[in-house]
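Written below as structure tokens is the structure these notes are about.
Omission of a single protein chain aside, the complex is shown with its protein chains in their original locations.
Letters are used for the chains, namely A, B and C, taken in the order the chains are written, and counting of residues starts over at 1 for each.
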Amino acid sequence: MAIKSDVRTEENLIQVVRDDGTVLDKKLEPEIGEADLKRLYYHMVLTRAVDDRLLRMQRQGRVGFYISSLGEEAAHLGSAFALKTEDWIFPQYREPGAAFLRGYPLLKYVCQILGNSGDLMKGRQMPNHYAYKPGRYLSVSSPVGTQIPQAAGFAWGAKIRKEKIVTLVYFGDGATSQGDFHMGLNFAGVFTLPTIFFCKNNQWAISVPLSRQTAVPTIAQKAAAYGIRGVRVDGNDLLAVVQVTREAAERAREGEGATLIEAVTYRMGAHSTSDDPRIYADESKIEQWKPKDPLVRFQKYLAVKGIWNAAFEKEMTEKVQEEVTKAIQEAEKLPSPAPETLFDDVYAELLPHLKEQREEAAQFKHLGKHKE
Amino acid sequence: MAIKSDVRTEENLIQVVRDDGTVLDKKLEPEIGEADLKRLYYHMVLTRAVDDRLLRMQRQGRVGFYISSLGEEAAHLGSAFALKTEDWIFPQYREPGAAFLRGYPLLKYVCQILGNSGDLMKGRQMPNHYAYKPGRYLSVSSPVGTQIPQAAGFAWGAKIRKEKIVTLVYFGDGATSQGDFHMGLNFAGVFTLPTIFFCKNNQWAISVPLSRQTAVPTIAQKAAAYGIRGVRVDGNDLLAVVQVTREAAERAREGEGATLIEAVTYRMGAHSTSDDPRIYADESKIEQWKPKDPLVRFQKYLAVKGIWNAAFEKEMTEKVQEEVTKAIQEAEKLPSPAPETLFDDVYAELLPHLKEQREEAAQFKHLGKHKE
Amino acid sequence: MPTVNMIQALNDAIRSAMRKDDRVVILGEDVGKLGGVFRVTTGLMDEFGGDRVIDTPLAEGGIIGAAIGMALYGLRPIAEIQFSDFIYPAFDQIVNELAKYRYRSGGQYGCPLVIRTPSGGGIKGGLYHSQSPEAYFIHTAGLKVVMPSNPYDAKGMLLAAMLQEDPVIFFEPKRIYRAAKGEVPEKEYAIEFGKANVIRQGTQVTLLSYGAMVVEAAQAAEKAAAEGIDVEVIDLRSLVPLDIETVIRSVQKTGRVVVLNEAPKTCGFAAELIALVNEKAFLHLQAPPLRVTGYDTPFPYSLEHQYLPSVERILKALKDTAHF
Partner (left out) sequence: MPTVNMIQALNDAIRSAMRKDDRVVILGEDVGKLGGVFRVTTGLMDEFGGDRVIDTPLAEGGIIGAAIGMALYGLRPIAEIQFSDFIYPAFDQIVNELAKYRYRSGGQYGCPLVIRTPSGGGIKGGLYHSQSPEAYFIHTAGLKVVMPSNPYDAKGMLLAAMLQEDPVIFFEPKRIYRAAKGEVPEKEYAIEFGKANVIRQGTQVTLLSYGAMVVEAAQAAEKAAAEGIDVEVIDLRSLVPLDIETVIRSVQKTGRVVVLNEAPKTCGFAAELIALVNEKAFLHLQAPPLRVTGYDTPFPYSLEHQYLPSVERILKALKDTAHF
């Protein structure tokens, strides 16, 4: 069920499901079994619920900082779902759902946000900056765009070793301005690498609108500079995202090279809890986008399919709320990372100068509490 | 006499003069007065003669290193000629003719190659790395591509100050792979900057062929990613280069933004005197390109126009040979830069620590001769 | 004189520079409507318009590359790098281009570009919102490097930066952006580069620092005084050029020196200061010069106050050197 043509203009946005949940183009509707549809819905609900709770906890001072993915759930869940388990994901910071789908435990997620001793990152990174190797999920870092050539290189490694895997890399519209975007896509073009460059175009980079990132109307058309495929998809349409990503993954796996997918969506809140969009953004835009809510659209799709109903919703919501509450309660019990862990993992082994510094630091261990 | 369309495919190469000197498309023939045509011819002959002599001197050990522009004279002379004197040039290292056209004295050029006390750069840079402010010619540096965003920024400065000037920046096909290329063109697109991005596509970056720089058949089509105009021109056709550059300059000056010009040419020798293309290149390619020699083509064009004849050729050649010989003779008389100049121009003023270092170094002044 | 914080002082400095000289423009990510993520450029777009207060695409290499072009053209650009942790995509433009433009052109061209960037830890920023990369730039000939520690200096040094004919890396210690308050004249004034500030006179130990650590230094000196150690605290302010005379004069007096900075220890600026003290005041040294610095690890999130030099750590170093 291949998509017939690359769609690169502003008007031509690949869409599968209408706002009312009915299918626009049956030919493009991806085949997804009922269990998977339910699993996807669960993850949509979970992702939104966690975001909501942690945002509130941030306001209460229980969390230092948080980045919400509100309204962008379909873009990252649909694309992550379209991969095979042997594929690898190079994340940006705004796709918690993709991590959950890859098995990142909710408790570990909350521990990361709290930066406590339960965190796999050992409390070293800011909230929303995680890695989960068992789920083939690479490490989020703040510098915008750096993961793009890395994803190409990882896929290249697999290609050299003749392993048929695909890498998918997430980034925002802002990231397309970086040199790393250019170099990553160019390497992928030149070496025909099995990478999916997945741009979540939420139309903002903090306070800078898309029109300040590029003079062209679409991100997808930038593929033309690299000899790779470019596709533009409705990022709030889970089904459409699954479909275009599946196709891209299939092509990549068959040796046909990389695809740049532009998932058009909208940032439905602040950039992060440090941001205040009232200073720069027209809030009516958010109102305009509300009817396109990806969760509601998917709900309606499931309703049309006879999967979703009020009872199902209740079951999901309760399950998710319970899980989230439990994870938060457990996570909040855990202490800070032990001070001496500061010196671990700089290198695989503790080098002599770090051993010395660790010993020196040990004298001041009583400082173990934060001054906020 | 505007060019009708952007030409971006491999086949569609803008050409004005046939190999036999006749004009292919009168509509595209730029208007150039006889004096200017003669001046251009003089500079073509001069550029080639200087290159030839300095290459030979390198083999004799009289010059440390040299980069030839053999076969690429039309690309840089045509484009530099198309500018107005108030415009500024951001060079790569392979456009000596553009510098001569901007008034860079031959003697100074040779002094730069020798790195002696007559050099405006004070013997600090490698051969072929010069700057000439009176000619509005910026500074060559080795790091490939860095000049590209600088040229955009300079044009931006002028735009902010409402001065109607244009910047033209030279770079090679290899440079298009750098992040700086992407960022420079993207800024130019977003801010509608009056810059001409002039790529001399000589199809090699040292030993790396164009197919390893990009998966697309043309450099010009990369303009599509930035919302700027892209043009592909026969880089060995002086008249075509003048025409497309004039148009780009006009558009830029009128506020219509930037153009990426791809001048297709071929590197007719080694990358530099440190290179040995026999290791990696098919020499028959050079034979194929010989009939397209830009100097011969221009000669024939002038012959058709009744400007060139044997007497004119003799006059030109003698004049140029004499000038070159004289410049070399004079330059070779000059001593090395004074050792204490090592510390000048790090800053506008001599900072205390550098004063100290200069004094310390003065003790060892007897080391003033090179150990080669 | 109004009492303001460092953000206000910096805003004030940029505003007066822009009022005085219309060649001054400011460019960077989010510097326009938002006024910068720390609000240093608040209100400037309203006053000077979008041509002079410019939100750029998200590309530090492009920002600095373009700003170099602007400076070559004759503008007096201020480029903001949102966090100094994000300056590295522009490292080539800064180190190979900006720093060397005058030298390599034989003095034909200069690049008077001021790069402002918040640096340092203490705001729970983790690996990428806390770094102190000044050593990279201090090691790079052709750049001037400064870091104020209070609002008065922030304004005076930024105005001085705008007068330089050469590039300046202007680090802003973001930890004290709001915390450091002080009286700042409304008029213009410049604090000459290369002049340190002896913020506390003392006779027994010289304590060298700059930026946010000056606050800790002063506190540690007070505590040391309580324990009978008389510390001279010097705020270096300008790292290149360095006021080595003031440093050496102090060390000649005290014979003991502690250098404090929050950047990682190895090959940091503290090492340079110790080497200089050795070269210029060796015979005066009565104890080994000590360093109190960040550790040689990436900057952590939860453990940042274990990482950052604390008053206790500084105090211990002061005692160790005093009682050596």
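By definition in this document, a contact is a pair of C-beta atoms (placed from the backbone, for glycine too) under 8 Å apart; a residue touches a chain by one contact, two chains touch by 3 or more.
Computed from a predicted structure; not experimentally measured.
*Asks:* Could you tell me which shown chains are touched by the chain that is not displayed?
*Replies:* Within the full complex, the chain left out of view touches A, B, C.
*Asks:* Among A:30, A:71 or A:149, which one is in touch with the chain left out?
*Replies:* Result: among the candidates, A:149 touches the missing chain.
*Asks:* Given that one chain is not shown, which residue among A:14, A:45, A:83 or A:121 touches it?
*Replies:* Result: among the candidates, A:121 touches the missing chain.
*Asks:* On chain B, where is the contact patch with the chain that was removed from view?
*Replies:* Chain B touches the missing chain through residues 64-65, 115-116, 123-126, 129, 141-145, 174-175, 177-180, 205-208, 212-214, 274-275, 279-280, 336-337, 339, 341-343, 346, 353-354, 357, 361, 363-364, 367-372.
*Asks:* Using the document's contact rule, name the residues of chain A that touch the chain not shown here.
*Replies:* 119-122, 124-125, 129, 131-133, 138-139, 141, 143, 146, 148-158, 160-161, 167, 179-180, 183-184, 186-187, 190, 344-349, 351-353
*Asks:* Can you list where chain C touches the absent chain?
*Replies:* Against the left-out chain, chain C lists 61, 85, 88-89, 91-92, 95-96, 99-100, 103-104, 127-128, 135-136, 138-142, 240, 263-264, 266-272, 274-275, 278-279, 282, 285, 287-291, 295-298.
The criterion applied here is as follows: only the chains that are shown with their structure count from here on.
*Asks:* Report the inter-chain centroid distance for chain A and chain C in whole angstrom, where each centroid is the mean of the CA atoms.
*Replies:* Centres of chain A and chain C (C-alpha means) sit 36 Å apart.
*Asks:* Taking each chain's centre as the mean of its CA atoms, how far is chain B from chain C in angstrom?
*Replies:* 40
*Asks:* As a quick test, compute the distance in whole Å between the mean CA positions of chain A and chain B.
*Replies:* Here the centre of chain B sits 45 Å away from the centre of chain A.
*Asks:* Which residues does chain C have that touch at least 2 chains other than itself?
*Replies:* In chain C, the residues touching two or more other chains are 56-57, 59, 61-62, 89.
*Asks:* Enumerate the residues of chain B that touch no fewer than two other chains.
*Replies:* Chain B, residues with two or more chain partners: 179-180, 183, 186, 190.
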